[in-house]
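All protein chains but one are shown at their positions in the complex.
Note that the chains take the letters A and B in the order they are written out, and that residue 1 is the start of every chain.
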Amino acid sequence: MDYFLELFLSGLTRGSIYALIALGYTMVYGIIQLINFAHGEIYMIGAFVALVVSGVLTIYGFSGVSILILAALIAIIYSAAYGYTLEKIAYRPLRGAPRLSPLISAIGMSLFLQNYVLLAQTADFLPFPELVPEFEFMEPIAHIMGSAELIILITSAITMIGLTLLIKYTRIGKAMRATQQDMVMARLTGINVDRVISVTFIIGSVLAAIAGVLVGSYIGQINYFIGFMAGVKAFTAAVLGGIGNIPGAALGGLVLGLAEAMAAGYISSAYEDVFAFGVLVLILILRPSGLLGKAVKQKV
Amino acid sequence: MAENTQKLLEVRELTMDFGGLRAVDSITLEVCTGEIVALIGPNGAGKTTFFNCVTGIYKPTRGEILVHPPEQKTYKINGFKPNRVTAMGLARTFQNIRLFQNMTVLENVMIGRHCRTTTNILGAILRGKNTNRQERETIERSYELLEKVGLVHFADEFAKNLPYGAQRRLEIARAMATDPFLLLLDEPAAGMNPQETKDLDELIVRIKDTENISILLIEHDMKLVMNISERIYVMEYGKKIAHGSPQEIRSNPKVIEAYLGEGGDDA
Partner (left out) sequence: MAMISYLKSCLIAAIWFVFLTFPLMVVKVNTLKNTVEWRWMNMLWVAIGAFILSAVWRWAMERRARGASQKEQESSDSDKKPSLGERLLEDPKLYRPLLGLVVALALLMPWVSEMYQVTIWVFALIYVVLGLGLNITVGLAGLLDLGYVAFFGVGAYTYAILNTRFGLDFWICLPIGGLTGALVGVLLGFPILRLRGDYLAIVTLGFGSIAKIVYENWEGVFNGARGIEKIARPGFFGMEMDISAATTFTYYLMLVMVVFTIFVTNRLKDSRIGRAWMALREDEIACVAMGVDMARTKLGAYALGAFWAGLVGVIFASQTTYINPASFDFMLSAIVLSMVVLGGMGSIVGVVIAALVLNLLPEYLRAFEDYRMLVFGAVMVLMMLFRPQGLVSNVRKTYTHSKKVHAEEANG
């Protein structure tokens, strides 16, 4: 039973990370129907900036939770800045181009950013400074769930609730929903669509950065390539939930994380990644609209 | 309907739902040999959706679509893929022009010949006698069709560079290249000036008379519709509200109301 619980919690943890990244994919896809292939790289850059900041601060003698918070903040700012710039350079000029053009541009950007970090920093895995304190009250259940896992679960829950509120109640949230429904109509009613798209990229990047920091301090090491696999899995989660659907992305992330943890725990961990890809392929073939998405017929 | 005519297309109680929206609501319609039939109605009435169901682009929610190709048995084509419907002899044009923009005008028409030719990958690589003959025939026939719609001088131009009216005529030529016995035209006169519309009017009649192709036509231009069609079906909100000869439709109070309520073009 303990083993199951352990797997369950680790699946939940993993799943909430996927969910955070998946939200970025789904929001962007919902508005401009683009698979933002470079989104995984934004997540990687968030993790890297956090590593650099916390590394520098640790070396200069700071310690404790303050580093974690400062590193997370700076990582968020940087990921947001990268996401914004990415959209402006690589996607905005391609509005209205054939569908594959922005996708190829996105793949190019993904390669570019990976290798930029590789060249500017290093190809090696770098250990992430230990930033998460071991909570004493977690001691009795430490064999099932660590402090880092607790923090991940709580942070992602808060983030997702925040996002839901933002989209439901704020002006920009309403503008985002309107743009998602019908970009042309939204523009006619005076919504600045370009700004909405920028904001969408920024929000997605912020979520990715949070995921990056959490993963960094949870797994304990990162390199320039972590964005690739995380990106594919998060995209799987987004498709699983129904791409374009925000609660769907969260659900998809959790389901995928749980399924993966169970498969790895009870079957074999060598094929863990095959499993995620398998889910992706099956979902796209059998139910492309995902768990929560509605099937839409293309208008002719 | 004359006596020697035969039903080509017979649609019974066709219904198409999009989620909660019933875009087509149990429409029954027939087209016989040698006829030009028009399908009219205000914007959003469900005319294009009806075409999409008949040509296999959507799978209708309910109803029957029966096709009687000349000298063949009857087929029920619900759920057939669009290419099978076309191979059977129903060809269409699109309301929002869908040409192959970056291919030449001639190549656009040649695509229409695809389902009447058989060269496969191996054949295309080896370029045997059969392949060469088919290719030559395809070119000949395509030029012939371009000539019929008056586009020969544009043959090597990219489709996207054509003026609007010419693009509409190219769509017709492309559809005719599939050797149909029934042509479904979705607003062929949209965006045309009066002279172009007049030419189109003649073209459609000529197609019917000389090519032995019957025509089902969606059109908002009432002058064109009244001029050339033998029978008219009127749709509103997915339902059929009237059916009859141009004279009958012109004086039908329901139709007048539907159009006046819309504030659209009158007869």
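By our rule, a contact is a pair of C-beta atoms (placed from the backbone, for glycine too) under 8 Å apart; a residue touches a chain by one contact, two chains touch by 3 or more.
No experiment lies behind these values; they were computed from the predicted model shown.
Remark: the omitted chain is touched by one listed residue; of A:S101, A:S147 or A:T164 this is A:S101.
Across B:F94, B:F181, B:Y233 or B:Y259, the single residue that touches the chain missing here is B:F94. Contact with the omitted chain, checked across A:V193, A:V232 or A:A259, is made by A:V232.
Even with one chain removed from view, chain A keeps its contact list with that chain: residues 33-35, 45, 48-49, 51-53, 55-56, 58-59, 74, 78, 81-82, 85, 89-90, 93-94, 97-105, 107-117, 119-122, 124, 126-129, 228, 232, 235, 239, 270-271, 273-274, 277-278, 280-281, 284-285, 288, 298, 300.
Summarising the interface, chain B meets the missing chain with residues 55, 57, 81-83, 86-87, 91-92, 94, 98-104, 106-107, 110-117, 119-121, 124-125, 127, 131, 134-135, 138-140, 143-144, 147, 152-153, 155-158, 160-161, 174-175, 177-178.
Note that only the chains that are shown with their structure count from here on.
Inter-chain spacing, taken between the CA centroids of chain A and chain B, is 47 Å. Contacts from chain B toward chain A in the complex involve residues 18-19, 48, 52, 57-58, 94.
Residue ranges of chain A in contact with chain B, taken from their complex: 294, 297, 300.
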